[in-house]
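Heads up, the thing below is written out as structure tokens.
A protein chain is absent from this complex, but the other protein chains hold their places.
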Amino acid sequence: MAVGIVGYGAYIPRWRIKSSSIAEVWGSDQGRTNSLVDEKAVSSLDEDAATMAVEAGKSALLRAGINPKDIGALYVGSESHPYVVKSTSSIVAEALDATPDLTAADLEFACKAGTAGMQMAMGLIESGRIKYGMAIGSDTAQGRPGDELEYTAASGAASYILGSRGLIAKINDTCSYTTDTPDFWRREGEEFPRHGGRFTGEPAYFTHVLAATRALLEKTGTTVEDYDYFVFHQPNAKFPLKAAKTLGIPAGKIMQGLLVSQIGNTYSAASLLGLAAVLDVARPGENILLTSFGSGAGSDSFSITATDLITKKRRLAPFVKNMIAVKEYIGYAHYIKFRRKLKGAMR
Amino acid sequence: MNSPRRDVAIIGVGITKYGEHWNQGLKHLITEAGVRAIKDARISGSDIELIVGGSMSSGMFVGQEHTGALFADYMGLNPKPAIRTEAACASSSVALRVGCMAIASGMHDCVAVGGAEKMTDVYGSQATTALAGAMDRDNEAYFGLTFPGVYAMMAKRHMHQYGTTREQLSLVAIKNHDNAMHNPCAQYHRKIGLEDVLKSPLVADPLRLLDCSPIADGAACIIIVPADQAKKYTDTPIYIRASAQSSDTLGLYMRKDITTISANIHAARLAFQMANMKPADIDLAEVHDCFTINEIISCEDLGFCKKGAGGKTVEEGETQIGGRIPVNTSGGLKAKGHPVGATGAGQIVELVEQLRGDAGKRQVSGAETGLAHNVGGSGSTVAIHILSRNRGRA
Partner (left out) sequence: MEEKAVSFYWRGFKERYGLVGSKCELCSRHFFPGRVICPECRRKGKMHEHRFSGKGKVYSYTVIRTPPTGFEIYIPYVVAIVDLEEGARVVSQLVDVKPEEVSIGMPVEACFRKIREQNQSGLVLYGFKFRPLK
């Protein structure tokens, strides 16, 4: 049975902070030069992973044109779920009018929880248990003030409705690569994550992204030349560019899905927003390779082919490009307020 | 509506100073106002057969409900029956109306009505939250709308539809502060100018702090008896010629037009009909200026000027003392103060003083007839009383 994408939706909040505004406060430009992130998206005070997931979900429904009640499974991947215990997915399902006849769950696997949800939905669709499944990656990522992560940890969401009919893009295959590699973590009750510094690179990001991508190419009998676009998880701009170079991918094939310099690392949404940016422009028949990465660590890789329907359907909701363009800058003081890092402030 | 079986007259009034009474609680305030009214009426407490007292949100302001019993207890009037009325900022006008019904029906011959509110024992945002209970909590307050916000939206729309200006709003506050200078029980004795209003902080655009009535503590009490018996107690009874009340939607957003308060129009029509009068017969009025815009809107609705001309009427001085229709000679809610549960009864106290000719420097000369207009919420309750030195129909 063919399985694929019947609708997708992106959400990027309106606010941006420039890396230079952060650098000015901490007196060092290192975070900026290391990440090549110029500015990042910041959610407002009244936004969180649930609200952004709903907004992305609404756009996906607009493109899919399906009855939300036909969604049989809804997964929200995030590392910034509003509650530690109490599902985000039920909030999203209720707001999207998909309740009550569906299964829903919150996923966490650092930045790859969204793609993990896609794989879960694919399985249920292929087995014939559900008609449509929605997988969302949504995060309002936190970086400790002054930490290198503060230059990149950003907010955004992307939603995908998968199904077997009315596909705008077919998912040809998927595979994953997982090991226990603690490159980045946050313990229960801790406000900010910790990371292994340079350890996040070679043993973590590169090992997993490259292995999953190579495995997918091998499994599908394809080569780099068979794909028109590549989207990799993008914690910064350097990593995906280096991964592409290692795999012999021309830089031109990666740029469309590389958003991190303009919006930062949106964690669970990062690679899925990259894919959305590609679907915004892909022509029917073009092939896309997507590989996510989640610290801890693992990568999910997907081979995707756009169908004829894509040109008609993508016009039904806002493009990523436009959402990046609609922005309002805030300074570091407002950023601190928005991210609720002011101790003892009015709530 | 049927005519009352007995006419009602006021024989005594009492009021506390409005303001921040740091060392007085709700019971002190109501006792002070009650004792003054009883003294003023030259009766004994044992003459009182019923107590009707308004309080808007004693539960949220001081944690005390059952304020009917509290009023009776602390005024030393046990075991007389006591009723609490609540209609947000119109609570004590409604108390007066209930008292009128008790007299008119023949059930009671001497009733103490009034109201009290102790608002300064909570912090600002708690007071804002308590007052927001006067609007639709589920559909307005839930989304962060405040009481000043409600009137701000009315103001925005009034400015949009009728060209009412920022300056006209300010002139309401300036006039009422001027009037309060001569009212010993007013919270503020401070003249303000256009600059002061414009320099005061925005509370809910376009309303600034000096467009808003203040948080206050206070109480007021009125003694009423059947008109036929009034001369027994006093040479100058003040007759209640009309007691009318109307309701409208709890939520402002449910109304077709928010530049008018339909309960104003409805209650005014009833009141003028009961009193057999027209707006031009009114010599002075206490109009519910919880926010400056409300004096403008309500003067229009009450028929003191044409719809949309409320701003101009203030600008041209027609509502000043000495003008065509003096409004809020007491200083109004704006400058006299707005201890919500006491406000309606306090308006009546002002009219009684004016009609008795006891209003000193703020006296409207030759005042025979006055109107008190009291609003609950955004106009969900409106109570109007018309008072006169003359009994009217025999």
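Each chain carries a letter (A and B) given by its place in the written order, and its residues are counted from 1.
Definition applied: contacts are C-beta pairs under 8 Å (C-beta built on N, C-alpha and C of every residue); 3 or more make two chains touch, one makes a residue touch a chain.
Note that this is a predicted model, so its numbers are computed, not measured.
Contact with the chain not shown here comes from a single listed residue; of B:D138, B:D228 or B:D358, that residue is B:D138. Shown as candidates are B:G68, B:G99 or B:G251; the residue that touches the absent chain is B:G251. Summarising the interface, chain B meets the missing chain with residues 124-126, 128-129, 132, 136, 138-146, 148-149, 152-154, 156-157, 160, 201-207, 251-254, 258.
Not every partner is drawn; the one left out touches chain A at residues 14, 44-48, 50-51, 54-55, 58, 82-83, 91, 94-95, 97, 318, 326, 337, 340, 345-347.
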